[in-house]
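To keep things clear, I will list the structure first and then write my remarks on it.
Of the protein chains in this complex, one is absent; all others appear in place.
This part shows subunit A:
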């Protein structure tokens, strides 16, 4: 009986061999009951045709939608849905990264023989600029700073950029390709971290402040890289180019080095020279400290989007200092000089 059932079902769903065909035919001919049985099978098959089971139905998604229509279900205690949502997010990000990898490896193939193209970005005076590099690293440029970087890091074994001025770097991790910031003084070598570099060419010093991760300062002498010092988070190194000295210190007020990228100027017990330097770059002015006795003053202050006049007023309120603004002068070549600020004792 079992055998004939197999043949019966096979006859309507699939093709029979000659031998099976013979068995079936003789079985059908055996009795009226058998004939009816066969016809019932054929009918069952024919009539079920209209029922369409679609592969396009997503049962889990539909279940989710249905539950959304039921007010009694709180989604927070629906752990299974949470898991599914998490899985969906994971899957999406996974496929995105696979896609990204695919695209970037394709890029690599096509860019194999190309020299990287260098780009330069300048933050004009009084402005801040943010740029994202090809590896995902973000760089904020402070007023009057220039960053030179390649359009791709694909063919290099290190990610090198050149900074003139001040920048805050949030470097994507890549152990295989160190990220190196070249300045006119020292180089900063990192693997993945965030830190601030202040190296204006007209400054006699360079300051590097590390927010997180690990970085080291390098000195490039002919053909070799010499590691000078490694920094831990919340540490600051100041390099004095005149005396060729490094000042390594710990500073809990890290935001005074990085606040500029949020549009803030922060001073924590900073000497007047640093205040002047910062304001010079920020407002594109020239500041003269007229009275030498002012050098002994330190300032602590925080400014957000203030005008130069307002900042100066506030600084003078808190100290026996006064300021004088000398408007910009028209030079003989019809350009204008910077505004000058003279700071003196009241």
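Operating definition for what follows: a contact is a pair of C-beta atoms (placed from the backbone, for glycine too) under 8 Å apart; a residue touches a chain by one contact, two chains touch by 3 or more; residues count from 1.
The criterion applied here is as follows: contacts and distances are computed from a predicted model.
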Omitted chain, identified by the protein name its UniProt record gives, among "3-hydroxyacyl-ACP dehydratase", "Sulfate transport system permease protein CysT", "RNA polymerase sigma-70 factor" or "Molybdopterin-dependent oxidoreductase": "RNA polymerase sigma-70 factor"
Given the contact definition stated above, which residue among A:56, A:157 or A:252 touches the chain not shown here? A:56
Which residue from A:39, A:227, A:262 or A:324 sits in contact with the chain not drawn here? A:39
Determine and list the subunit A residues touching the chain excluded from the picture. 2, 5-6, 8-10, 12-14, 36, 39-41, 43-45, 47-57, 59-60, 62-63, 65-66, 69-70, 72-73, 78, 80
